[in-house]
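Could you have a look at this structure, given as structure tokens, before my questions?
Only one protein chain is missing from this complex, and each of the others stays in its spot.
After this line comes chain A, so read on.
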Amino acid sequence: MAPSPCSLCHTARALVKRPKTGQQVCKSCFYSVFETEVHNTITEGQGIFHRGEKVAIGASGGKDSTVLAHVLTLLNQRYDYGLDLYLLSIDEGITGYRDDSLETVKQNQVEYGLPLKILSYNELYGWTMDRIVEQVGRKNNCTFCGVFRRQALDRGAAQLGIDHIVTGHNADDMAETVLMNIMRGDIARLGRSMALTTQSEDTIKRSKPFKYAYEKEIVMYAYFKKLTYFSTECIYAPDAYRGHARVFLKDLEAIRPSAIIDIIHSGETFVLEQSVQKGLKEMQTCLRCGYISSNDLCKACALLEGLEAGLDRSALKQGQSTLSVVPEGHRIIPRFERPVPIAVEGIERAVQSLAL
């Protein structure tokens, strides 16, 4: 096949076929459209950022967060967003898995000149994933890891006085999540998980600037720019459910590349009837640690209580002890304190909404 010219600049040789549009683009037009689309996602409507915001990039050392750190650093300069960027990494305490990727994040810190904070499960919860797996086995360990990681990012961000956390979730991840929530019947999460930005009174604002960025393009971007990232698979049982959704989605994409964006669109346009919405549990704060929760105890506290009590699988059951009293000698999670500026902003908002 003769090399075809770029369908945008019509001069350079096309090197990438864009899955979203089918366009054939050269390397520099690819960088340009990829970066511009992320910029558009960020600035659409009111935009997700404010000038002067302290933004933490949840950095795992993997391709998505590395490309995100690179692109955000670049866009922040190019369009003068006025953001104060940080890298925030979580060390789950998995020997032989996180070590290399944390080294990668440390190099990213130097490459992008961004301050880095690493927060460990051990520091926060008194348990490493290695020890958790030792106790609960390999069947449900992903539940612990997922619940603990989400809180850990918020807690690390709170320690840094961060206003806004961004994560590298890409379009493929979003579409997978739609499929998984539908298959699990998790209506409440389906709506929440599709938002570009989520914020409630008690958590730090979170956004996914790569929501519409295809994984293929992220991988190509990292490859062409020779970015430093680390690709690995968790040594413990992978998230099998997500794995199946992923393989299914890749099969769909091979047949029709727009499937990914189409599924996201479907997820976004689901609307819950009023009667269904009323049936959903209201959010409250955890009686023990103050983190946002749909029960008296948040999931992390409930899981930790199980671990401390030496329970294994039963720790997963949400038959919660609603006690805010902690059994003697058990470790607990430190109280979740949000950074002061946000708290003030939150109070102001609450006052405003009362006045209305």
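Please note the rule applied: a residue touches a chain if its C-beta (ideal position, glycine included) is under 8 Å from a C-beta of that chain, and two chains touch if they have at least 3 such contacts; residues count from 1.
We take it that contacts and distances are computed from a predicted model.
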Omitted chain (choose from "DNA-directed RNA polymerase subunit beta", "Pantothenate kinase 2", "Bardet-Biedl syndrome 1 protein" or "Ubiquitin-related modifier 1") - UniProt protein name: "Ubiquitin-related modifier 1"
Contacting the left-out chain in the complete assembly, out of A:S120, A:T143, A:T228 or A:S258: A:T228
Contact set of chain A toward the excluded chain (per top definition): 1, 3-4, 13-17, 24, 28-29, 31-32, 35, 60, 62-65, 70, 73-74, 77-78, 100, 103-104, 106-107, 110-113, 168, 170, 172-173, 215-216, 218-220, 222-234, 238, 246-247, 250-251, 253-254
